[in-house]
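A protein chain is absent from this complex, but the other protein chains hold their places.
Labels run A and B following the written order; every chain starts at residue 1.
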Amino acid sequence: MSVSQRPSSATPPILEVRGLVAGYEESLPIVRGIDLDVSPGEIVAVLGPNGAGKSTFVKAVAGVVPTFGGRVSLRGRDVTARPAHLRVSDGLAFVPQTENIFASLTILENLRLCAGILPAALRQPRIDAAFAMFPDLGSRPNLVAGALSGGQRQMLATARALIVDPAVLILDEPSAGLSPKLVHDVFETLERVRETGVAILLVEQNVRAALSIADRGVVLAEGRLRHAAPAAELRADPNLGALFLGSYDHAEATP
Amino acid sequence: MNPQFVVDGLVAGAMIGLGAIGVTLTYSILRFANFAHGEFITAGAYAALALSGLLGAFVGSVPVGDFSFGWNVLLAVPLAILVTGGLAILLDAILFGVLRAKASAVIILVIASFGASMALRSLLEFVFTSQPAYFTNELQIAVRFGWGLRATPDQLLMLAATLVLILAVHLLMTKTQVGRRMRAVSENPALARLSGIDVRGVVRTAWFLGGGLAAAAGIMAGLLVQIRPYMGFDLLLPLFAAAILGGIGSVPGAVLGGIVVGLCEALAVQTVGAEWRAAVAFLILTLVLLLRPQGLLGRARS
Partner (left out) sequence: MIEILGYAAFFLTIALSYAVIALGLNVQWGQTGLFNVGVAGFVGIGAYASAILTAPDAADRIGGFALPIPLGWVAAFAAAALASLALGWLTIRLRADYLAIATFGFAVTVQLAALNLEPLTGGPFGLGFIPRPFNGFAGDPLVFGLLNLALVALVLAFVWWVLERLVRSPWGRVLKAVREDEEAARALGKPVTRFRLQAFAIGGGIMGLGGALQAHFIGFIAPENYLPTLTFQVWTMLVVGGAGNNLGAVVGSVVVWGLWSGSSFLIGAAVDPADQARAAALQIVLIGVALCLILVLRPKGLLAEVLTHHRRPAGAQAQDRPATR
């Protein structure tokens, strides 16, 4: 796809992050002031070397890591003080990297559990829609989720997050541990999700795959946003490899 | 061997099973062994005693049918369950919840529960004295079945009531959103939060259920034996043994474990002597930890 297809800046962002400072200890923040906007139907890849704070950043946006400064807004509403479980009803869904399904519950129970915050009339239609999107899951709803393979787990985790019809979907390393074929499947699914107007924030180590579907990429280093560019531009960047040696931002910082 | 131990063991086992459901629920959701659980049993029994005394003034205490107790006791049961469930929530709010919020280690919570157990038990002793109390002074005539088995109408009612309660809890856990939420939080609280679940609400539900079921067990113990400040504390070891034997987190396991412990205790009373009853639970606990630490119906983890 071409860069011009992306929503222009005229579309108001659905997720707005301003000066976010977050981490596990206030004296030692891992995320040290990040700004980011994501628009409906847009896929933004969050890239950077190990320890750059990518995962902490998206977890803070989801509300599972304490925030010490800055602001997170969803649909123009400040949600910084909202606990994680209420951000889900605000329209923000998060798929963690590991342990992202309830292994002791069946597939159907996993979905029903998450549909619980919807009005009663909407629950079954949303579950039907999820099964339509992931027919593999719909064919055996009563299977215990712990019995699923790695790729199917990722499908269920994504379906679980989408069940509430979120405005923003955040995924933490969805391709980790999957075979190239499965990575392809997962990313194809994300493209379909994007077409329904959901904004997607994607943390990835698998840079090439991420940039192949993303509209934009942002590069984090040491808890700060060092670079933001259209995905096509990043794909063409010969320095891309250096990104993960941690030298990319260094090269930029030195004129 | 006199087969009567089967009846006695089943009745005691049903009671232990009810209490053990509470232990297993709070353990799997809050992740610590609550040594104050026995005091919920005692508190439930005393709450029912006090309430039945109050209600006796309005509805009288004439025995109902063949049972030994009147409407005042029957009406006090649901109220005592509510009161004890509330007590469990209160204890969490002022003690365990505060420690969790400070990210205290599991073991700190266990010590705190130990202190709370001591304080609660002595408080009950202070209010009600250490003299045993009874719901009723009526005597009962046992019903005889074949094979020399006999049971009092009270015992049969307890068995039936336990069966209904256990079935209700099982349906709650497997068929309702409340149950799914509890299972989800017990498996992965962080993911539960990300699924839009208010974990604190689920924790309160678990405390309420655990406290309420403990009260039910305490009322049964009070009707079948007597009410004393130590009654719950003395049941604590059988409850832990039942919950671990059944597999922590498993409601059917807790019931099964309770029945096994109850039957073994009754058998030991008949063969070895009543004075060794209290050691049976420790023996079972030792064997489970030695042979199958995950319990009969538990998942292997940890």
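By our rule, a contact is a pair of C-beta atoms (placed from the backbone, for glycine too) under 8 Å apart; a residue touches a chain by one contact, two chains touch by 3 or more.
All values derive from a computational prediction rather than experimental measurement.
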Displayed chains contacting the withheld chain: B
Contact residue for the chain not shown (choose from B:99, B:151, B:255 or B:297): B:99
Contact partner of the left-out chain, one of B:54, B:225 or B:279: B:279
Residue of B:6, B:64 or B:111 in touch with the missing chain, whole complex considered: B:111
Subunit B, residues in touch with the chain not shown (by the definition above): 31-33, 35, 95, 98-99, 102, 104-108, 110-112, 114-123, 125-126, 129-130, 229, 233, 236-237, 240-241, 244, 275-276, 278-279, 281-282, 285-286, 289-290, 293, 301-302
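The rule we apply is simple: only the chains that are shown with their structure count from here on.
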Whole-Å separation of chain centres (CA-atom averages), subunit A against subunit B: 44
For the subunit B and subunit A complex, residues of the former touching the latter: 177, 180-181, 183-184, 187-188, 190-199, 299
Touching residues (chain side subunit A, partner subunit B) in the complex: 62, 64, 83-86, 88-89, 93-94, 96, 99-105, 109, 112-114, 116-117, 160-161, 164
